[in-house]
Structures are given as structure tokens and as C-alpha cells.
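A single protein chain has been removed from this complex, and every other one stays in its place.
Let's look at chain A:
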């Protein structure tokens, strides 16, 4: 057995069934050894970034480790965006890279890049394997690190000679995940005391709580506390529950942002108070005592002042906090929240929001929904009604354009029986459009791509409109966009187009009814904003609730008539 085979044996031993990757010179022994391990499926993407995002999609849908693979130099550097994305969204990801032979490392050899140096700040940990005897142990340790505690990406760089060197040792068995530290009982007692005295409590739940949905739902109902789910936490609390207030932050709901601004106790679980959530920090939850539950101690007190820090696992903490719950009569608070919730806008007239709503309204509770990054992403996050966690596959922290399609492929391959819908923009889609080939190659049938085409880099255009006096600098794509239907056709992906509200329902029906993966292009008016919006640097209470009137734009009444 050589190092390359030891790698596959270790991955197989750890239950890795699928690896997304792209071969190259410095990883050829690994690809050669792959032919001896039919129990592991390798998925050839068309770009290493696609491989990384597909592995992320896999991990985000399942909560299990995603694995991607690339050769040295350019192959490895093409993984960088995916690794940074996984780092900011705490995605368990293992990246394997080949490298030039050990004796060539550091000599600027052909296709050599210092990938461990490059990825140092964007991985949880990384390794160069310098001795084949260490290879399986390092891979096993990398897997453990990626999955344990706050998950994240780990990179293992394997020089070519190590892949070829003889290995005679044992292949390690998977280790159990270490248990999370138990929350401090005194902290929990103080948290309960605050909740008992709260007149206007609110819970805020983030991506660190995805596997605590049942406990969080029980906690919220036990105390009768309304729940806000962040962009990363969507689905952790059922949208159909009357206690749900929506998403907070820059494009959050009126109810969520007003509730945060008025709350007297804010219980945050598994979230990191990102600037897109808090707005101006000094104006964030100005009246609230903040209880922050997080596994990562570094997140507690990092951004906002925490009154009761609780270090621990969200599910365990939620279960313990539900003990001794006393739902208090908070009729006034509920009435206030209901009044704010009534201000939720539904896009009435034809535009990006209308199209996104028409698509997300057709989702079933089990369907996966991925998005790219931009206006359509925020619209999808605002309008989709998630009942379950791990159905929303989204690049939150890094905001990676091009994330949507490969992530939907990875998520769709993890759950082949489930529809994997991706909403993309015309800009982001073109960053990884070549992954249509992956759909074709593996005859993936459950990926449904919807491109909301407004011919602009819409979110940048919206900011230029609001903050740069409409100087639309370098955001117009209309003249150069491909014919997306023809592009899909070139990859044998059936495609549909709708350009009016009247055409849309029929197009959606045909698109979803097609037994294959399919693409739907929805051509929408160029200028359309996402609101509510909290301008960067403003407090949540300074939210712009509705789109400012635009001369010449159709009014809801006119378009409905």
C-alpha cells in the first residue's frame, strides 16, 4: 500500500462516501489509487471552487463532513474561496491537496504554491504531511478537528513523493466526537432569572443552533418567547409558528429588528453577532440584557457586551434553560410584535421579489434551497418559509458569488431523493456556470436552477442607487449576458424562461415537473431593491422599511389591475 491508498483507506474508514475534486499533476497518485476504492465516489467538478462549494453544500445539508480535493499550485489556490467560506460559516470541510515532491517544496517548482501558508488564516488547522507513516493519523486528526467543537475547514497537503511512498501501518478508525463542555449551572441560573423577569424577551438563533432545532422550539414555547432566526439559522424555528418573527439585520424583517431594538432580554443561541445582523453595534439591542450561548468562547463578548455568557452546546443549553420555564403573561409585548409582523411586505408587483416569492412558495418542507449572493439571496431569505433546519444552503459569512449552483449540486447529491432548488442571480451564476457540466456528467436529476435576471449586479446597483447618487459604475451586465436558455441547452439541461407575471406560473410548473435537473430564467425589471434595509453603519432602529418611491416604477395597484 502506498500513501495515496492509505489516504483513501482512511477516508473510507471514516465513512466518506463522496469526494468533490479535480485532478492534476501533483495529485495523480491519489487519483490513480482512487480506482482501487470503488466505495468512495469522486465527483469531478469543472473548477476547484466548484468542488469546495459542492462539499460545503453536502456538509450544510447533512451536517456531516464535506470533502474536496485538488492538485498543487493553481488547483489548491482555487480552493481558497471555498475554504474561507467554510471558515466563516463553520462548515466541517476536509480539503486534500497534492503538492510537489518534498525535495522540490520551497524551490518555486512547477505548480508549487505554499498552500498551507496561504490558507493559514482561513482554516481551523492545516497540515503538510512530511512522513508517509503519519499520513493516516493526520487525515484522521484533520477529520476530527473539522467536525469537533465549532466545525470548520481543515486542509491536508500531501507532497507527491509521500503519496507514492510505501505505507505499512494501521489505518485508524474514526474517533467519537468529543462532548461539548457542559454549560455552567450558575450561568444558566442567572439566565433563567433574567428570563423570568423579562417583559419583552426575544430569542435570536444562529447557524450554530441548526442541530438544536427541537430543543430551541421547546424552549421558546416553554417560556413563550418570540424567536428571530438569523440568515444562517433560518429553519431552526418553524416559520409557521406564531412566535417566529423572521430574520434580523440589514435585510431583516420589521418585526425582528423592532423587537431587538425594544427587547429587555435577548437570548442569543449559536450566533456570533455579525455586523450584518447587528447594524451599528452601539445601537444594537440598546435596552436588553444579553444572554449569549456559544460553544466558541471567543465569540462571547467579541462584538456585543454580554451580560450572561454561557459556554456550551446550543441543544444542551436550550434543554437546560427550558427547565423551570414560566410562561409569563406578556400580552402587551405579543400585541406589539403582532402589529410589527403585520408590516411584513409581500411583493405585490412584478419584479425580483415577486419572482422569488412565486418560486419559494412552491417549496416543500423537505426541499433544499440554495442561493447565490445578492438581492435574490436576501429576497429568498426574507420570503422562504423554512420549517426545518439544514434546508437553507447559503453563503452567509463570506457572501461568495458563485456559491449557489455548486452548493446545490453538493446538497442535491447528499440527498438524491430531495429537490435541490437554487436561486441565483445573473451575475453570480456566471461565476460557476460551468458546473452545469457536473449536472450533465453525473445525470443529477434533482437540481432546479432559477436565475433571477435583472441584467445588473443588483445588490451593488441598489447601494449605488442609495449611497452613490445612482452612479451605476460597472454593474450593468445586460449587454453581455448569455442567453441562459441556450447556455443550459449546450449542457443538455432543459431550460425555461418567463418574462412576465403571466408567464411565470406555467414556466415554474414545467420547470419543476421536468424529471431532470432544469433551469428557469426569470427576466425581471432592471431596477428593484430589497427592503426593509438597514444602511451599513446605521442602527437596526434606523431601518428603511419600504422601497422609496421611484418615478416611473409601476405601483402595486397598477400592476395588479
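Heads up, the rule we're going with is that contacts are C-beta pairs under 8 Å (C-beta built on N, C-alpha and C of every residue); 3 or more make two chains touch, one makes a residue touch a chain; residues count from 1.
By definition in this document, contacts and distances are computed from a predicted model.
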Expected UniProt protein name for the omitted chain (select from "ABC transporter permease", "Putative RecB family exonuclease", "acetolactate synthase" or "Glutamyl-tRNA(Gln) amidotransferase subunit A") would be "acetolactate synthase"
Consider the whole complex, including the chain that is not shown, and state which of A:311, A:357 or A:390 touches that chain. A:311
Touching the absent chain when the full complex is considered, from A:80, A:145, A:165 or A:337: A:145
Of the residues A:281, A:297 or A:339, which one touches the chain left out of the display? A:297
One chain is left out of this view; which of A:33, A:51 or A:187 touches it in the full complex? A:187
Which parts of chain A are in contact with the chain that was left out? 116-117, 120-121, 124-125, 128, 137, 141, 145, 149-150, 181, 184, 186-187, 190, 296-298, 300-302, 308-311
